[in-house]
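The complex appears here minus one protein chain, its other protein chains still in place.
As written, the chain order gives the labels A and B, with residue 1 at the start of each chain.
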Amino acid sequence: MIATELAIGAGVALICGLDRTAALQVMISRPIVAAPLVAWLLGDVGVGLEIGLMVELLWLARLPVGAAIPPDDTQVAIAGTVLAVSLGGLLGQNGLEYQLLCLLIAIPLGKFGQFFDRFARQYNGRKVAQSDRHLESGRFRAMEQAHRMGLCCFGLAAVGTYLLIICGGLILIPILAPLLLPSLDATAPWLRLALPLVGIAVILGTINVNRALTLFGASFGMAFLLMWLV
Amino acid sequence: MSIVLTRIDNRLIHGQVLETWLPYVHANCLVVANDEIASSPLKRMMMVASVPSSIQVEIGSVEEITALFLSGELDACRVLLLFATTADSLAALHAGLKYERLNLGNLHAGQGKTQFSCTVFLDPEDIENLEKLDSAGVDISARCIPADMSRNWRRLIPGKKAGH
Partner (left out) sequence: MVKIGRWKLFQVWLRLLLLQGSWNFERLQGGGWFYAMAPILRLLYGEKEMLRIAREHVGYFNTHPYLAPAVAGAVIRLELERAAGNDHGVGIAEFKEMVGTPYAAVGDALFWGGLRPLAAGVALLLAAKGLVVAPIVFLVLFNALPLWFRIAGFLSGYELGLRSVEFLQRRKLPDLAIRAKEASVVLLGGVAAFLVFQLLDGEQKPLWLGFLAVPAVLLCGYLARRGISTLLLVLISSALIMICSIFSADVVVWLP
């Protein structure tokens, strides 16, 4: 049962992971899409929405510009959701505090998962010389084929990152759950707020808008007062 | 306050500069010192076109830009200065354009170039130029975007660590 669910997750990880860099860029790789998508396939959209909400803004400020590669929030969101739904079903956990636990474990593991993505890019780089040899000997079809092979590298890297987070989660969550769940229980709603706020803070700190703080402060105050008074 | 960042970047004005460095150092003037771009009106126009109109842009040959700095005209601006090659930055320094720090952004792969970090590829001549800049007291470090770690150039190059 759980194996099927992990496999469904791997499928989504593959497709969304490819969207991230290698193909399409229709943004199904954004956490706000990828997490609800996998959660819907596993039968609990709500969990995906919550996790998408918490992860989406964290690295939104890190733009994929040129050779600068942002952290892989796609796999963090997907693997975090799979852990929350599938492992949660097994452990009999489904509250917000448990979703947060999965996420707080998935986020640092995602950092290690980055290794796979970097490896795929470097592996593609090593193929450049080979592609140039194809060019000089007129084997253009082989060059096109070499480019398509690059897609496989990115696909493998995405699934690799996903599996690393899943494996780490499967080991760590049962160990850490009894320790952390009691304190997460009381703080879960606050953490659910803290994560998007950290994301917003990072965006404000790095966006190139003059007076970003003024605009943000005015808008926050206005909206908050309106909700308070109305 | 004049120069807030000096950077070597083959691509000169592009996304990393506009989206990450510009807000990070609060620059309001982009200066490009490059003979090739300066000599082609079309290239110059294309380069200017990607910059928001609130940012002042100056594009000229290394010589012109050095003269522009020495004239004191840019003293009131917060300048982000861009070179395309190590040779240009060395030439500008020798011509009297003073800067204390040098950021290595993108130096592309090419014939005879060796990869020293994800985005920095150097040939022996580049290393010699950097060596000269370094001994002239310029603090050189590689950092693609502000979110990356800054690494001193000597630490990128095996066998240079002990130097100095």
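Following the convention adopted for this analysis, a contact is a pair of C-beta atoms (placed from the backbone, for glycine too) under 8 Å apart; a residue touches a chain by one contact, two chains touch by 3 or more.
From a predicted model like this one, the values you see are computed outputs, not experimental measurements.
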Identified contact with the non-displayed chain, of A:M27, A:L91 or A:C167: A:M27
Touch residues of chain B, complete complex, unshown partner: 11-15, 17-19, 24, 42-43, 45-54, 108-109, 115, 118-119, 121, 146-147
Residues of chain A in contact with the chain not shown: 21-28, 30, 32-33, 36-37, 40, 45-46, 49-50, 52-53, 56-67, 71, 104, 107-108, 111, 121-122, 124-125, 127-128, 131-132, 135-136, 138, 140, 143-144, 146-151, 153-154, 183-184, 186-187, 189-209, 212-213, 215-224, 227-228
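One rule holds for everything that comes next: only the chains that are shown with their structure count from here on.
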Between chain A and chain B, centroid-to-centroid distance (C-alpha), Å: 34
Touching residues on chain B, where the partner in the complex is chain A: 11, 14-16, 18-20, 22-24, 54, 106, 118-119, 144-148
In the complex with chain B, residue positions of chain A that touch it: 62-63, 65-68, 206-210
